[in-house]
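For this view, one protein chain was removed and the others were kept in their places.
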Amino acid sequence: MSLLIQVLIGGMTIGSIYSLIAIGFVLIFKSSGVLNFAQGSMVMAGAFFAYTFVVQLHVPIIISLIITFLLAAIIGMLIERIVLRNLRGVSIISIIMVTLGISYMIDGGALAIWGSSNFTYPKLFPSFTLTVGGIRIASVYLWSFLTAGGLLVVFLLFFKYSKLGLSMRAAADNQKVAVALGISANKILSVTWIISALVATAGGILLASISALHINLSYIGLIVFPVVILGGLDSVAGAAIGGIIVGIIESVSGVYIAPYLGGAFQQVAAFIFLMIILLVRPYGLFGTKEIKRL
Amino acid sequence: MIKQCARKKWTYLIYVGIFLVFPFAFFKYTAYILFMVNMTAIGVIGALGLNMLTGYTGLISLGHAGFMGVGAYSVAILSMRLGMPAYLSLPAAGIITAFVGILVGTPSLRLRGFYLAMATLASEFILEYVFKNWESMTHGVQGLYITPPQIFGIYINNDRIFYFIAATLAICAVFCTRNLFRTNVGRAFIAIRDRDIAAALIGINVFKYKLISFAVSSFYTGVAGGLWCYYMTIINPEAFQLYVSIDYIAMIIVGGMGTIMGSVYGAIFVVLLPEIIQRVMEVLQPILHIEYAFAAFKQIVFGVIIVTFLIFEPRGLAAIFSRFGERMRKKKGGDQKQEGKLVEF
Amino acid sequence: MVHLEVKNVDLSFGGVKALRRVNFQVEKGQMFSLIGPNGAGKTSLINCVSKFYEPDSGHIIFDGREITNMRPYQVTRCGISRTFQNIELFSGMTVLENIKLGRHIHLRSGSLAGMLYWGKAKKEEKALEEFLDEEILNFLGLSAIRNRMVAELPYGLQKKVDLARALASKPELLILDEPVAGMNREETQNLIEHILEIKKAWGLTVFLIEHDMAVVMNVSDWIAVINFGENITQGTPETVQKDPEVIRIYLGQSYGQDMKEGEGTS
Partner (left out) sequence: MKKLVGFMVTVAFCLVSFSVYAGTIPVGIYGTLTGTDTDVNGMSYGPKDCLMYINEKFGGVMGHKYAPLLLDGKNQIPEEVKIFKRLVDVEKVVVVNGWSTGGTKALRDQINNIVKVVFQAQSFSQDVVDPVKYPYIFIQGPTYEQQVLLGMTLAKKAGAKTFAFMHADIEYGRAPCRNAIEMKIPQKLGLKVLGEIEYIGAAPDVTPQLLRIKKLNPDYVWIQDSVNNSIKILRDAAKVGVPASKFIGNCYDFSHVIYDTLGKDAEGFKALKVNADWNEDIPMMDEIREFMKTHKVVKKDTYYMKGWVQGKVIHGVVSRVLKKTNGKIPPTKKFRKMIRDEWEALVDFETAGGIPPLTYADHQGHQQARLLEIQGNKYVNISDWISLK
């Protein structure tokens, strides 16, 4: 029994990080219908920026965090400005490929700048730990939990009430209508990419500070895919909740099922669960259904 | 007109000549170049498969690495356990993979777009898990060795022999695919891609043809995987991870979705581009001085090329070449319409 | 005899009722027109017949066979084919390929045969092209543009290709959803003539939905009127024109205007 509790808590802790990173995916998809394969690389890059300023350049933490987020925002904007803005009306899969190309660039850049060693990540936040049901939870998880939750609330309100948010939804629903309403699609897309880059950076910093920093951090992009789809590609809430669910599923299957099936079952378990959900709800848990018209 | 035919005959003879001489033309580079040509040939077959599914039927698949794996493992197991000769085990592998493909394709009844793509991604991971953990069959993570069959006492994974097998198969694949899109099946695929609802309403059993598309596509991919297995003589699960699927997607997008030659150009591009970048940078090395960042820069350049390329020609190399062909024909005057259509394919 | 029978068909989207217990019968060989103001539910009804929509209740019977629960392609197999209000051509293909697709249900050759393009598949393709040539392309005057991509054709021609695709399956019942909408007088005339001619030649039953009253009144043998998804009345053109209800809800305000539309658009 106590084991089960520990399993659940363990699942939630990592799930919180999944949610945080998944939200970045969803934002971009929601506004521009692009599934951003470079998200993982953006996560990694963000983590490395903070590392550079704090450790290599000895900038005070707060300032270096600010600079980091500025840089991330700029990169996000540049990606949108230079690349995606020139790809209007291109088939979705070509855009996938483009984002992959971007991820090659970012990964390569990171490799060129920081090399492929493991780095010890600085302690950026007051680190304390509290023990719940025999699980020692590092503060980082709480931070990511709070950040994810905070972002969730912020974006729910943002999309509900703020003019920009509403227009983003309009744009996502129907470019033409949006244009008719005098909404600048460009502005919206830039904003989305900036926000999403910031989220990625936050995720990167949190993720890096619970393990050694290495360029392979960008794999997280692949690992959260089931989360994004499970929640529904265009639902921020879906991403947040999906993260927790997947975390728990991985944890539960890792402890209770893997011993019988052998191997590393947890990731597969997440995907199998995803398949089952998709067969019941073809647009994820909270995704909006696209209506066929003639 | 007769002159035309005669010239055609000659050009074909020249092609055949090149095809036969090619593997003996490069002195000490032979093995190295042939290896890349062979990988390209395998790539062409796989890319045709993926293009049929994604480019022509409009179903995105991230699971093709898994399908290749199924093909490779089937070949390995059939040939080692049952001692099946290559000319049987390759088609058999294709058929087995086709069944897996149908299985994976079933969700396409309800799933669309990215959600289907993710379902295929899931199947990719599930297949990888099976490869790793069905030890009795796949020998787990250590993978399987095979002793390739021999022709005239030479193992077929000898670069020259394999060149003739793989290249021939690739060319056959190109022609088969071209034929397929002359007939109702191929047309049905395109109809589903363009307007699946209208397709259904004019009498196409959409789901059936989606499954057929998955089956044929995975058949190609399975054969490609089988060839891969014969060539490498070892297969392990780490050889069929997501990056392979991504390479194939790169092939069809860069080459040109929904075009047959596109798959060919794409395969060549994806196999050769990194090598060309490598060589160019080696030449520039004395100027650049980037010992440690060499690989990194290679990666960056690859990314930059793909991105810029897609910005300037999202429809891929095929579009560029056919436009080029148009211009050539305009110059020559319009006496070669048929060839023009050929380029489209 | 009755060719197509629609019995108490109900259809609703969410809360909105699109069709309420709609009834009518189409005789074999008849030129049947379904009219009604915009949003009356005409297209919804034919979408029910061609199975794009599942009716909530009611029956659709064709040739004495219940087709209510069939899949779309099965309906086509039974011998029903249709055109679309806003042309649904496959933009990635040539005119010829689009029309060939109309005949898809009659083609048997599988993928393997197709790949080898040998024997059966090849013969079938040849036969198909001959059929299309003599029965449809020349007849509709599309032979010249057979290899053009449909995307680059003018609207009128696209409409024609759409019709050709519907005819290609050699149906018994042809459903035309506003075939002449947005065409000028000549185009309209010419298309209608073609339709009447082929109807005679093949003994087709034609199910017409059209706003151009002039056309409807001229060609129809029988007209059914619906409004807000309900039967208003049906009968011969004369009776329908006289029907006070119809005049009130439909012809009264928009007849003349529709006539003008007919001329105006070109």
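When the chains are written out, they are named A, B and C in that same order, and each has its own residue count from 1.
In the analysis below, a contact is a pair of C-beta atoms (placed from the backbone, for glycine too) under 8 Å apart; a residue touches a chain by one contact, two chains touch by 3 or more.
None of these values were measured; they are calculated from a predicted model.
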Contact set of the excluded chain (shown chains only): A, B
Sole residue of A:S64, A:T201 or A:S251 that reaches the chain not shown, by the stated touch rule: A:S251
Sole contact to the chain not displayed, among B:M80, B:I95 or B:L272: B:L272
Interface with the unshown chain - residue positions in subunit B: 11, 15, 18, 25-26, 28-33, 35-37, 39, 132, 140-143, 145, 155, 159, 228, 232-234, 236, 238-239, 243, 261, 264-265, 268, 272, 275-276, 278-280, 282-283, 291-292, 294-296, 298-299, 321, 325, 342-343
In subunit A, positions touching the absent partner: 3, 6-7, 10-11, 13-14, 17, 107-108, 111, 115-121, 134-138, 207, 210-212, 214-216, 219-220, 222-223, 250-255, 258-259, 262-264, 266-267
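Just so it is clear, only the chains that are shown with their structure count from here on.
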Label of the chain whose CA centroid is most distant from the centroid of subunit C: A
Inter-chain centre distance, subunit A versus subunit B - centres from mean C-alpha coordinates, in Å: 32
Interchain centroid distance [CA atoms averaged], subunit B/subunit C, Å: 42
Two or more partner chains touched - positions in subunit B: 197-198
For subunit C, residues contacting two or more additional chains: 52, 84, 88
Residue ranges of subunit C touching subunit B (in the complex, touch as defined): 50-52, 71-73, 76-77, 81-82, 84, 88-93, 97, 100-102, 104-105, 107, 109-111, 113-117, 121, 124-125, 165-166, 169
Subunit A partner contacts - residues on subunit B that touch it in the complex: 54, 60, 107, 110-115, 117-119, 121-122, 125-126, 129, 132-133, 197-198, 242, 246, 249-250, 253-254, 257, 290, 292-293, 295-307, 310-311, 314
Subunit C contact footprint on subunit B (complex, rising order): 176-177, 179-180, 182-188, 190-191, 193-195, 197-206, 212, 215-216, 258
